[in-house]
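Every protein chain of the complex appears in place save one, which is left out.
Here the chain labels run A, B and C in written order, and each chain numbers its own residues starting at 1.
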Amino acid sequence: MRATPHSQPKAQASTLQQRYASVRAQTERLAAPLSAEDCQAQSMPDASPVKWHLAHVTWFFETFILEKFEAHFVPFNAAFRVLFNSYYNTVGDKHPRPQRGLLTRPSLDEVLAWRAQVDTRMQALLAAQDNAQVCSLVELGLQHEQQHQELLLTDVKHLLSCNALQPVYQKAWPLATVAPVAARWIAFEGGVASTGHEGAGFAFDNETPRHASYLAPYALMNRLVTHGEWLEFMHSGGYSEPRWWLSAGWDWVCAHHVTAPMYWSQPQGAQGSHEGWHSFTLHGQVPIDPHTPITHISYFEADAFARWKSATDSACQGARLPTEAEWEAAVAPEFAQQLAAGNFVESRALHPMPLAKQTNGLMQTLGDVWEWTSSSYQAYPGYQPWEGAVGEYNGKFMVNQYVLRGGSCATPREHMRASYRNFFPTDARWQFTGLRLAKSMAKDLM
Amino acid sequence: MRATPHSQPKAQASTLQQRYASVRAQTERLAAPLSAEDCQAQSMPDASPVKWHLAHVTWFFETFILEKFEAHFVPFNAAFRVLFNSYYNTVGDKHPRPQRGLLTRPSLDEVLAWRAQVDTRMQALLAAQDNAQVCSLVELGLQHEQQHQELLLTDVKHLLSCNALQPVYQKAWPLATVAPVAARWIAFEGGVASTGHEGAGFAFDNETPRHASYLAPYALMNRLVTHGEWLEFMHSGGYSEPRWWLSAGWDWVCAHHVTAPMYWSQPQGAQGSHEGWHSFTLHGQVPIDPHTPITHISYFEADAFARWKSATDSACQGARLPTEAEWEAAVAPEFAQQLAAGNFVESRALHPMPLAKQTNGLMQTLGDVWEWTSSSYQAYPGYQPWEGAVGEYNGKFMVNQYVLRGGSCATPREHMRASYRNFFPTDARWQFTGLRLAKSMAKDLM
Amino acid sequence: MRATPHSQPKAQASTLQQRYASVRAQTERLAAPLSAEDCQAQSMPDASPVKWHLAHVTWFFETFILEKFEAHFVPFNAAFRVLFNSYYNTVGDKHPRPQRGLLTRPSLDEVLAWRAQVDTRMQALLAAQDNAQVCSLVELGLQHEQQHQELLLTDVKHLLSCNALQPVYQKAWPLATVAPVAARWIAFEGGVASTGHEGAGFAFDNETPRHASYLAPYALMNRLVTHGEWLEFMHSGGYSEPRWWLSAGWDWVCAHHVTAPMYWSQPQGAQGSHEGWHSFTLHGQVPIDPHTPITHISYFEADAFARWKSATDSACQGARLPTEAEWEAAVAPEFAQQLAAGNFVESRALHPMPLAKQTNGLMQTLGDVWEWTSSSYQAYPGYQPWEGAVGEYNGKFMVNQYVLRGGSCATPREHMRASYRNFFPTDARWQFTGLRLAKSMAKDLM
Partner (left out) sequence: MRATPHSQPKAQASTLQQRYASVRAQTERLAAPLSAEDCQAQSMPDASPVKWHLAHVTWFFETFILEKFEAHFVPFNAAFRVLFNSYYNTVGDKHPRPQRGLLTRPSLDEVLAWRAQVDTRMQALLAAQDNAQVCSLVELGLQHEQQHQELLLTDVKHLLSCNALQPVYQKAWPLATVAPVAARWIAFEGGVASTGHEGAGFAFDNETPRHASYLAPYALMNRLVTHGEWLEFMHSGGYSEPRWWLSAGWDWVCAHHVTAPMYWSQPQGAQGSHEGWHSFTLHGQVPIDPHTPITHISYFEADAFARWKSATDSACQGARLPTEAEWEAAVAPEFAQQLAAGNFVESRALHPMPLAKQTNGLMQTLGDVWEWTSSSYQAYPGYQPWEGAVGEYNGKFMVNQYVLRGGSCATPREHMRASYRNFFPTDARWQFTGLRLAKSMAKDLM
């Protein structure tokens, strides 16, 4: 195994103090509209209570940094070590994941007090030294906390959707009417491409090492698939035709009676028709907007849509999901511009947004929705997990999951990288997941 | 179907106002030690959140009384009608039972405000009229609320037991050391016995009509089975010998790896030995006290214990569970004295208690623990459910459940009657369930 | 525990030899229309393969009689002791019940050879001695084999129904068109009634001891509920109205999408209409005959039908299921005549039959279909299971099951008694189950 995270230059400690304060404050800002009760409940085993998120990210700093580097370490509460361990077997026992919603103690107030105390101790630690390993671990802790900021939002969205009162997380709804943007293929030559992280700046171990892949010529669609296109898929019987679906996808559709993306509903009486579709958002229930990127779809749905599109739209013959290498090779060169244009959590839209203006290149690659790729989540050639308990972070999930790229409207902008790999099982839908079509190109067409 | 509940004399309205205030206040008193978060969580599908209990009993008054009898009825919040309906199909849709813990809205404060508003309206209604049907329904609503008071305690006990912090509902622990009381059979002649409710005073429809049963001569044990006797059963291999168990009981033991009553545990390292048994109580974790009545056992366990006792203790040959008619015929004549002696919720023990002093008759019949009987929960001959929606109260559960008698340490004293029938499936253990042995007697032994 | 089965007079040994030969031959006669492959398969965990039935009843004679009483006992194959043990924990390990269909070895031929060898040895044993205990156990073994004869037929019916080829067990179909018979209540006085077995003749331990019950005045319907009445229930929306159903019954209807009795189907295109109902029988698929007693219904369906009938037919107000004591007290006095009139397996109808002629009394009490009672399957007062392994026969199933009375078209006639108790869980439908309505009567109406 290789040395823990990424080694930071020593001078960064004071910057890191500011960054620490900023990331930690943002987490609490996201929880602010929620009551202690909202923060308590767990709506499904895959999701966690907001209070648990608040506590677990704090547990990370206390367990992996303070316990090791603080002069006279005394835990805030020794029992929290078990309660808020997510999956680190090396660290010891864990509270059962599906029962996180039963931890009514500690209270939200206590968890916030714990956060405050850990913050004070962390700032003292950072002020007193500039140990490169500490800095690395702090950076890891902050990246980890940013991941949980996104989960906090998607988990609370799921929770609120279970309540017939349809509670609203944030009142403002920034959607404006816009003109549609035409879909257009953008070609890439392929060849031996290098992807993965290298050099300065933080990256998770699963983004390394940078390595070569051979890419046959391919094209990506200039924009994301939209709600409007999805309605066409539905109206043409997409959810009732086995031929569009992977075998396991069709089993999933039948077992769960899936007829639309997650969070979609129709008013009483409209069921079975093509009319009246709404979706539940963090702003409450809203009508489907056709120009908005589609979201809350599973890998199975993304794959089925591509097959349907390939077979029914001559302009899209051969449409499929991109591989993660195709995606990264295409996006990396223009990463900085795309990042600036992206609809991230900072825009407070908390929903994918239609394209306001058109450019000639790839649009909507960063932010809006995580894009499903056809790449199963595997180790890169030469991959080594980090040493120690933090090495349990990524590698042990490398099976039966698929990679998503690009971040979403719930991702912090500065958390994104061209090499960033998110991953979920093929039936997961509660994240802001969407898709961009790809296709292979014959060489002479280039 | 027969007329709704029991008709009350008109003069009772002002008494009823006092009683209404008292019962409603007691519910809130029971919830007082708990935070909004404690009141939010649902620890298993069988249990409900405390907040849900607080709301549902209020829903009962608003839906079944105010909606019908209030002059200008406007519901506090129309959506609550669905959220807090338990199982009344006649009333309309219901929020799914296993997801009651997801209702973070309305907040506990809103629910308490709803309670206060409904209380004001109910008192106004009671003050303005003396409609016998209203009085009957109010009495039913109060009895219903008392049932939920008990469930509130058993449900919160289960919730707190899931937390490694072992939270304490009530600090005081009233257990005093006492001398053991010898077990002794008390014989009853049997013959044609009348049981069931008749005459003045409230009773649920399932306690009626009063009817005759033929009882062969029998005996009941003078006291409840104790924790000490249960340890003997366990030490003799009770949980690993199929011969003591009903076939379905043995399947249950194997499927759930049952080795002790619910809430029992041993410290790390003592597992597998006979040492160190503790149980989780509303006062926290406490060592097993041998003279305390056994509790938190399933029907299967009660039945297996009786078979083991019958086969291994010559003084108990023929031991079995009593029938509900045997129990009621024996207890009814001395109901008033037993009631006075009972360990009910008012004693604040919230746990079964050892016998402080011995009498010659049946002891511990009322309070302490619900006593499993061998009687499946069925309609009495000539049974008619109440008319209307409240008729969905009892009759529709009359299958695959078994009757328990006598109330427990979590039951309000004034809620108890000799004819009272509680009922649970054979694997339920989270109520304060226990047992008293019975046996059949040859006639010439009397 | 009391002495094993019923003690037989010594002189019976030679009669018993004949009876042994006759019962054993009948089992093989029932299996004769089936191939080795038909005898191999197990269509659900509740059912057993025909080959397993053939072997298990032989296992009973070898294990409980030959092993104990044969001079130089050598088992046919020692491994069969485990393979064909059903549920006797005392006897040792068991092959897992849901995997009985995987026992392709021994072959059907080997099992038949085992049967022949055991028959020879059993006849030798019976010829050589007249030990009363042997005679008792043989009688028990024969009664046991007759029970499995019925299961063999109901299990193979279920198996054949799973095959789209709709195989026919027996070609001949004896149904003749008949005139309907009017339903009429027959009243009984009630009072202290004695039921249960006593005196000469075989009975299972669960039919004893004879004991007193108090019966309030009641009435039974003169005939069974018919397919025609069931169609009325269905057409009036019986399966979609929660108010007719026990709560657990409604859950069962919803979970399994139940819309008709078991084995009913409609042709492609007729689904959702009231037309075209057929049922699968041992004679293949046949149209529903309105005058035939309803069969293949669960306890839940029987109970729901009674509630619906009580509420919608003024002549049937108060209709409900009978208790087993009510049934036995009414049937026992005329047992012999009813038995003679009954449609048992010997009639080779293998289906309930319409009434050919009407009498003034109770009709169709014996044979045709097992009648659901509202009595949960419990020990009679003073019940003692038999000593030894055969004591595992009945008592350990006395929970969460309901009693059925009267035998069916698949029961051997001589196997029936007025005191006979069959029992199944509330959702079981693959037996020939049906119902007769009962009601309570006010005393002055008698």
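Note that contacts are C-beta pairs under 8 Å (C-beta built on N, C-alpha and C of every residue); 3 or more make two chains touch, one makes a residue touch a chain.
Treat the numbers as computed from the prediction; the structure is a model and nothing was measured.
*Asks:* In the full assembly, spell out which visible chains the left-out chain is touching.
*Replies:* A, C
*Asks:* In the full complex, which of C:Leu83, C:Leu282, C:Ala306 or C:Met441 touches the chain missing from this view?
*Replies:* C:Leu83
*Asks:* Check each of C:Ala25, C:Leu102, C:Ala128 or C:Ala200 against the chain that is not shown and name the one that touches it.
*Replies:* If we include the chain that is not displayed, C:Leu102 is the one touching it.
*Asks:* For subunit C, which residues touch the unseen chain?
*Replies:* Residues touching the hidden chain, for subunit C, are 35-38, 40-41, 43, 51, 79, 82-83, 95, 99, 101-108, 159-160, 162-165, 167.
*Asks:* What does the interface between subunit A and the hidden chain look like in terms of residue numbers?
*Replies:* The list for subunit A reads 87, 89-90, 192, 211-216, 218, 242-243, 245-250, 299-300, 303, 320, 374-376, 378-379, 381-382, 396-400, 426, 440.
Everything below uses one rule, namely that only the chains that are shown with their structure count from here on.
*Asks:* Drawing the touching chains as a network, do you get a line, a ring, a star, a complete graph or other?
*Replies:* Contact pattern: an open line, chains touching in sequence.
*Asks:* Relative to subunit C, which chain's C-alpha centre is the most remote?
*Replies:* For subunit C, the chain whose C-alpha mean is farthest off is A.
*Asks:* I'd like the Å distance between the centres of subunit A and subunit B, where a centre is the mean of that chain's Cα atoms.
*Replies:* 47
*Asks:* Taking the mean of the CA coordinates per chain, how far is subunit A from subunit C in Å?
*Replies:* 59
*Asks:* Could you list which residues of subunit C touch at least two other chains?
*Replies:* As it turns out, subunit C has no residue touching two or more other chains.
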